[in-house]
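Below is one structure, written out as structure tokens; the observations come after it.
Removed from the display is one protein chain of the complex; every other protein chain stays in position.
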Amino acid sequence: MKAVTGHRLFWPAAVLVVMLLANVVVTPGFFSVQVRNGHLYGSLVDILLLGSPLMLIALGMTVVIATGGIDLSVGAVVAISGALACYLISGQQDQGAVTGVLVAVALALALSAVLGFWNGLLVARVGLQPIIATLILMVAGRGVAQLITSGKNINVNSPPYKLIGGGYWLTLPFAVIVVAVVVALTGLAVRRTALGMLLEAIGGNAEASRLVGIRSRRLIVLAYTFCGLCAGIAGLMISSNISTADGNNAGLWMELDAILAVVIGGTALTGGRFTLAGTILGALVIQTLSTTIYTTGVPSQVTLVFKAVVVAIVCLIQSPAFRAKVFRRRARPEAPPPAAPAAADVEVNA
Amino acid sequence: MTTLGLKGPVRIRREHAAVLVTFGLLVAMFAAGSIVYPAFGSAQVVVDLFIDNGFLLVIAIGMTFVILTGGIDLSVGAVAALSGMLCAFLLGQWHWPVAVVLPLVLLVGVGFGFGMGYVIHHFEIQPFIATLAGMFLARGLCFVISVDQISITHPFFTEWAQTRIPLGEETNVTPTVLIGLVVFAAAFWTLHYTRFGRAVYAIGGNDQSALLMGLPVARTRIRAYMVSGLCSALGGILFAFYTISASGLHEVGTELDAIAAVVIGGTLLTGGSGYVVGTVLGVMLLGTIQTILRFQGTLSSWWTRIAIGVLLLLFILLQRLLGSSRTRR
């Protein structure tokens, strides 16, 4: 049913629209987009540009969460990826050489994918809980990033590298184009092949998936690898945007923002049905929130308070226990035990 | 500090294995350190471990309660930072008396714990999400108070920071160490000699069974988060004593260190098994790694993080191995 898809995206879209409108009230010129020096300028463009890394990370996170997992290490991977790329570029004679930058980018992305693969192995092969498995890299990852940068911020001066996170191409920010391409490719890979359905099956019911013959392990490893890769690209963007690799602070708390974006987008943390479009909307909501707070002059760090409120509200609304206790839409005779009568719990998620 | 002389319910060999491994590792590191660096073996180095990591010890002990119930608390670092900020602000700006500020700050920590525990238990929100919101909130509130670092000039704090309690001829400790030890003793007693403590273990073992056995599951789980909140607040105060300053960026990543210390100390992340003694050893092990790196001089601090990550991996795999006898289809 098309109506269901509409419903799934309705709330995140509505929140985004309300936030944008609120901005227009505060800043009348908020929606204006101009072309200056052949580049698009404007608050909306800024939101897209600044939100690009988050959109990518959240995209990877969505796929992992669909399998019923979670990846806490994306922030660390962001730092490592940026660190490696900048380290390699800074060591080159000519930092502006395109081939050199391409090699650096390729190696950084390869390493990110390997790190994701490692997470996937711990989850699918060793059988660790996803939170625990990815916690290891979350802890060690920043150390690795600082190891690469020798604890210092590595500054690079490389126009080709700058393009990734701060440059423009065809009047558009290059990062936004990258995000659009990755999202489109992921959408195709997920919905034009059977990948999306199988991932949803694994997250929706792992035992039934096993009994239907789905090779869950490979797919789970694939999901984590993809998530690592996305975090790697985001890491390149962040370091490229400021032409600096900061092993300590790059991607700090990004994993939490990404999870938040996924949840706001309407994908349940328990796995199963997922929506890439919702996640993108969720990421934009978070970025708009940050931008809004920034333009109102409140210290940007205070955004965290608002994020806390958003997390709380979204999670509570998604919690069946909360809805049952607070709204009491249907009076149930007693708390349903694990084995509830089969036919009774038909509920359409509106 | 021996794990074998404990009385009480502590009789299970397999659960001891992880603690013993940690202890062995600690001894081995110390021995190696002492051989390579003669100054390493002094009592003051051991005491310094406690001085430098007293706040982490207190926070990790609180975390132990939560992890034993099968939960996790990501808010500890943020709550600790908020406690420091509150101290600095209330003492420095509003000039409230210390006797009011400190209890109030501790109460705020307990309040945070209660809120998160309530939401986790009654609304069935995943612990890491609920405590994540708590972390955002606490960090954000720090920055609401001030986005800059505030130094604390209150005489109570500055004097405390300089107080040394002599311990033999060349060794002395800070009051923080004593507080850490008191917290440890209290936690040990609570976990092993009170019904609340045993219920913490029972919930971590199987919360459905605990419920059917008539244990107060809701109260116990919420209290565990309250203990963690209290310990975080106390840890934040101790950190403020240590640095005589407060900042919204203090103790970033402390939650990871605390979790790592608890896991390296042999507590199962899935709950139900572990000891505070292990947590103490875990914190000391983390501290020892840092000390060795400091003595070594050329190896940089980021190796600490990597070493912690590797240890975490090893201990998680060890737990997996020890726990793999649980049959599953």
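As written, the chains take the letters A and B, and residue 1 is the first residue of each chain.
Heads up, the rule we're going with is that contacts are C-beta pairs under 8 Å (C-beta built on N, C-alpha and C of every residue); 3 or more make two chains touch, one makes a residue touch a chain.
Quick note on the criterion: contacts and distances are computed from a predicted model.
Of the candidates "Acyl carrier protein", "Sugar ABC transporter ATP-binding protein", "Cytochrome C oxidase assembly protein" or "Tetratricopeptide repeat protein", the chain left out of this view carries the UniProt protein name "Sugar ABC transporter ATP-binding protein". The missing chain, though absent from the view, touches A, B when the full complex is examined. Only one of B:38, B:168, B:214 or B:297 touches the absent chain when the whole complex is considered: B:214.
Of the listed positions A:125, A:152, A:210 or A:325, the one in contact with the omitted chain in the full complex is A:210. Interface note for the absent chain: among A:33, A:106, A:126 or A:197, the touching residue is A:197.
When the full complex is taken into account, the listed residue touching the unshown chain is B:201, out of B:201, B:225, B:275 or B:302. Panel shows subunit A; residues 1, 192-195, 197-198, 200-201, 203-205, 207-215, 219, 272-273, 337, 341-344, 346, 348 of it touch the chain omitted from the view. Residues 7-9, 11-12, 14-15, 189, 192-195, 198-199, 201-202, 204-206, 208-210, 212-215, 272-273, 326, 329 are the ones on subunit B that touch the missing chain.
Keep this in mind: only the chains that are shown with their structure count from here on.
Interface of subunit B with subunit A (complex): residues 72, 119, 122-126, 128-130, 132-137, 139-144, 147, 248, 252-253, 256, 259-260, 269-270, 300-310, 312-313, 316-317, 320. Looking at the complex, you find that subunit A touches subunit B at residues 126-129, 131-133, 135-147, 150-151, 247, 252, 256, 259, 263, 269, 299, 301-309, 311-312, 315-316, 319-322, 325.
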